[in-house]
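Each remark here refers to the structure printed beneath this line.
Only one protein chain is missing from this complex, and each of the others stays in its spot.
Presenting chain A:
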Amino acid sequence: MPLRRQISVLSTRLPQRRAIFTTRDIQHLNATVNALVHVSKTPQTTRHDGALHGMTLAIKDNICTASLPTTCSSAMLAGYTSPFDATVVELLRDEGAQIIGKANCDEFGMGSLNVNSIHGPVVNPFQPTDAHDVPLMAHEPRSAGGSSGGSAASVAARLCTAALGTDTGGSVRLPASYCGVVGLKPSYGLISRWGVVSFADSLDCVGVLARSVDTVKEVFDVISVYDARDPTAASPELRKRASSTAESCLPKLFSSVRANTLDGLRIGVPQEYFPLELEPSITSSLRTIIRNLKDAGATIRPVSLPATQYALSAYYVIASAEASSNLARFDGIQYGLRVPPPAGASRSKPSNVYAHSRSSGFGREVRKRILLGTYALTADAFDNYFLQAQRVRAYIKADFNRVFRHPCVHLAHPESCLSADGVDVLLHPSAIRTAPRLAEKRECDTSSIDEYLQDVMTVPASLAGLPALSVPAGLGEDGWPVGMTVVGQWGTDQLVLQVGRVIEGIQ
């Protein structure tokens, strides 16, 4: 039986919120998609009165769980099990959620196609409608996107209700777009990073993926709490201030919780988010959405974020620099892969000894980024690369602050940059294309500049720490999912979800 049918048969038979599959079912369904890399053996007993009772979730394999391994899809951590649960995992369990397993990802979150993984690539489980009866295996397999490809695919394949991913430069939004699911990268600092294996601390966010905005919101509301163990966690006062500013600007939107009305809402469409490489069918999807949003009462206006053109370079310098620092701890001494120096090799310095473990343990992409980041931090390059990138980051933030109606609560004098005619949210395509074929990636393995180019749509929000939600927005020319992204001012995650829900509803 084709996978999609199997899934639909199973899912129609059982109520939505039940833990629908046995471990064997999950393993069977997972076999073709390769979304899960560790599956929980037995369902855990969970609280029955929890807000998420009965909800099944997959956790990206770079988020620590004490009951399952946390490999970050790296040979370096193959077989590593953390002694503790991440704060987000604790919070989910406390509310009765069922963790079904760990989701495949790009190694340490580095990649956009989920092919940099010791567990193998994730296969996008989407079935184009014109090929409904063709078994998934018979298709030319497409990428699920990355780095949270396993999280997106496990949700799309209905292996679980929702999944946690992490998003450093688009790692939740891109796979959500490719797999046709909803993916939220919240404001930086709202969800605790305690227990999330760092890639680039100043950019890393835990994100939520699900098949509906409501489910994303349910999970987000549970895990978006202050945690003293995360030094970058936004204080409760700051959260409150940001959300109340948003609510005061749009009282109607927040009072009519269920209504699909957007009266008074101003949506900006940034002109820099339409690169030449953007597939034309995606632009037409956006037009359709915009038309419908206008009908729902929203005002649409073009905006400009001129610093966007530098975002990609700045992102790769900052993310790689932080990664080179964060990944220094993987030396094969206390935990992780250990490759002893071969006979006769120099042991004169600890770094000579570590080099063997690190060279074998890290994959090509990770090694590349560590080298790039290491270079960016050397005394000679620091000014031209790292400091320059930090300056660009400040420009990008300033760009966003200029176009938003809501002030950034992080600023010392938020009111000073208040633009009365600013927009409430931004809307732009999540990706420049639909899911690429996995084979394409293999062909052009060496110089895949395209892979980085894609990030042009997602890294600005990461650099500015803003909430961004990718919502399915119909299908592209090739019949594969297209996603649209809603971006809001820092702390206006609820507003972003609200707008996302309207977009979801008007299709």
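Note that in this section contacts are C-beta pairs under 8 Å (C-beta built on N, C-alpha and C of every residue); 3 or more make two chains touch, one makes a residue touch a chain; residues count from 1.
Throughout what follows, contacts and distances are computed from a predicted model.
Visitor: Between "Ribosome production factor 1", "Elongator complex protein 5", "U3 small nucleolar RNA-associated protein 22" or "Glutamyl-tRNA(Gln) amidotransferase subunit B, mitochondrial", which matches the UniProt record of the unshown chain?
Guide: "Glutamyl-tRNA(Gln) amidotransferase subunit B, mitochondrial"
Visitor: Determine which one of A:S82, A:Q98, A:T215 or A:T245 touches the chain that has been left out.
Guide: A:S82
Visitor: Which residue among A:Y354, A:F404 or A:W480 touches the omitted chain?
Guide: Once the missing chain is taken into account, the touching residue is A:Y354.
Visitor: Could you tell me which of A:M55, A:A163 or A:V197 touches the chain that is not displayed?
Guide: That would be A:V197, which touches the missing chain.
Visitor: Among the options A:T56, A:T70, A:S171 or A:S224, which residue touches the chain absent from this view?
Guide: From the options A:T56, A:T70, A:S171 or A:S224, the contact with the absent chain belongs to A:T70.
Visitor: Name every residue on chain A in touch with the hidden partner chain.
Guide: Those residues of chain A that touch the unshown chain are 63-64, 70, 72, 77, 80, 82-84, 86, 188-189, 193-198, 200-203, 228-232, 234, 321-322, 324-325, 328-331, 333-335, 349-351, 354, 374, 377-379, 382-383, 386-387, 390-391, 393-394, 397, 408, 410-411, 463-465, 490.
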